[in-house]
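Input: a single structure, listed below in C-alpha cells.
Of the protein chains in this complex, all but one are displayed in their positions.
The block that comes next holds chain A.
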Amino acid sequence: MVEWTDQERTLIANIFANLDYEDIGSKALARCLIVYPWTQRYFGGFGNLYNADAIMNNPMISAHGVKILHGLDRAVKNMDDIKNAYATLSELHSEKLHVDPDNFRLLSDCLSIVIASKMGYDFTPDLQAAWQKFLTVVVFALGRQYH
C-alpha cells in the first residue's frame, strides 16, 4: 500500500479542487498526441489528426481528454487503495483497448506540463513531487492487470 503524508494528501486534493477538467484534459491529450505522435495509433477513429492545429481543435480528442482526466477521480476518492480501484480499468486497457502501458507515463508527463503552464509559480517543487507521485501510483495501477 502506498503511504501518503498529510501534506501530500492536501496538495493533491487542492489540485483537484481547482482543476478545470475541460481545459486541462483536452490540452493534455492533444499535447501527448502531438509530442509523441506514435500515441495516435489508438485514435484511428477520431477524425482529423493530420497536424498540430487539427489535433488541438479536434472536438472528439478534447472530449476524450476530459473523460481521461475524470478517470483520475477514482484515485482521489480511493487514495489508500488505488491498485484495486483501477483493477477493472486496467483490464479494459489491456484486454480490450490494447494500450501499451508506457503511454500512461507519456500522458502523465504531458499532464504535468499542462498543469505547470496553468499554475506557473504556484506549481512548486513540492507540489510537483506530490502530483507526480500520485500519477506514478495511478499509472502503476493501470498497468497492474496486464499479462
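We adopt the following convention: a residue touches a chain if its C-beta (ideal position, glycine included) is under 8 Å from a C-beta of that chain, and two chains touch if they have at least 3 such contacts; residues count from 1.
Methods note: contacts and distances are computed from a predicted model.
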Check your understanding: What is the protein name, per UniProt, of the chain that does not appear here: "Phenylalanine--tRNA ligase beta subunit", "Globin domain-containing protein", "Ribonuclease P protein subunit p14" or "Presenilin"?
Key -> "Globin domain-containing protein"
Review point. Which residue, A:Asn78, A:Gln132 or A:Gln145, contacts the hidden chain when the whole complex is considered?
Key: A:Gln132
**Study point:** Chain not shown: contacting residue from A:Ala13, A:Val35 or A:Met60
**Key:** A:Val35
Review point. Of the residues in chain A, which ones touch the absent chain?
Key: 30-31, 34-35, 52, 55-56, 109, 112-114, 116-121, 123, 125-126, 128-129, 132
